[in-house]
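Below you will find the structure I want to go over with you.
Not every chain is included here, but those present sit where they belong.
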Amino acid sequence: MTDVAPTAIVYPGTVLGAGCRILDGAVVGKQPTLSPRSTAKREELRPAELGAGTVVSTGAIVFAGTTLGSGVIVGDQACVRERVAIGDDVVIGRGSLIENDTTVGARTRIQAHAYITAYSTLEAEVFIAPCVVTTNDDFMGRTERRRELVKGPTIRRRARVGGGAVLCPGVEIGEEAFVGAGAVVTKDVPPRVVVVGNPARVLREVPEDELL
Amino acid sequence: MTDVAPTAIVYPGTVLGAGCRILDGAVVGKQPTLSPRSTAKREELRPAELGAGTVVSTGAIVFAGTTLGSGVIVGDQACVRERVAIGDDVVIGRGSLIENDTTVGARTRIQAHAYITAYSTLEAEVFIAPCVVTTNDDFMGRTERRRELVKGPTIRRRARVGGGAVLCPGVEIGEEAFVGAGAVVTKDVPPRVVVVGNPARVLREVPEDELL
């Protein structure tokens, strides 16, 4: 059994697992509307699939072509674009956006107002604090070779990224690393170190008692 | 008399003061939907209460358990979570989020896209510029002792926080202090000083003619 609010819209073909809840004004399974100048792919996408017990909260949007695991919470007014794979028990905070072609591992928590760019990889048990900014294009829309170079961040298992931090295109954040609030990360961060500042520099190791 | 748009949803029990307006697609008085792994409290919350003349704008959300004073404006697509107390004549900008268990004093203005974390205190006549980021957990979800240490900022009367500034967990911003745009505030800011940079450092005093 599922619970879909009268004002929610669930597009035909969408697969809702047992116990899914779709709250007021949410929209699930919409096809993308592309700009004539967009570089994204244009095929009709397969319907969205939501695992058991997943919740799409008030005013949130989930696109076609995307799979949400079980026990996922898509927060109020958040948005998950097309061709995204979200693992079990992930939380996507209020107002956040997960762009297309992104993978998010199980139990990862993405807090409010975060921006996860297209072609990102977040492994399991990652923590993304509020208002984190990620990017994927060093050329900001210029040159032809950018098309093969576009790359979002790779955020390894159990890494934590602090509030308002900015990740430059293609950086890797190592396992159990800690990016401080407001840091601007311009190059890869090794596993288990703390980085802070603009540009971000290594400050120290993550203490033993904070490891998972 | 109140004015509730036909597409707005006001949950039963919500108290609307005289002259309240609830605009298109707004949702007022909803109960929180918690993740199985959330650490927030789980009781059924008392209905939301809105003072006279308060406006909840297009697509905005106000949770149960929250009280808004009179003359408050909750901007378009903004969100105010549960157990929040908002004073009279407060403005909450478009798209902003006020998290749970937060207090906002009278005449405070929170501009668009701001993120006010849980367990924050904003006194009266505070100014929060657009896209300000606040945080409350130095451990980002790790260790048991974090649970007693979680603490949002305390922003004293008439302080101003600039666009895109980031406040680290638990900092106090002094009365009439001024945090420059883009500053990353890692420790308390004394009253009436201007701080800028990452990490933020004191630059000068706030000039006489800018005091309230």
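For reference, chains read A and B in written order, and residue numbers begin at 1 within each chain.
Throughout what follows, contacts are C-beta pairs under 8 Å (C-beta built on N, C-alpha and C of every residue); 3 or more make two chains touch, one makes a residue touch a chain.
Being a predicted model, the structure only gives us computed values, none of them experimental.
The total count of identical chains across the complete complex in this file is 3, with 2 shown in place.
Assume only the chains that are shown with their structure count from here on.
A separation of 24 Å divides the Cα centre of subunit A from that of subunit B.
Considering their complex, residues 7, 21, 23-25, 55, 57-59, 71, 73, 76-77, 89, 91, 94-95, 107, 109, 112-113, 127, 129-131, 160, 162-164, 178, 181-182, 184, 196-198, 209-212 of subunit A touch subunit B. Across the complex, subunit A is touched by residues 7, 9, 25, 27, 30, 33, 35-38, 59, 61, 77, 79, 95, 97, 99, 113, 115, 117, 131, 133-135, 139-143, 164, 166, 168, 184, 198-199 of subunit B.
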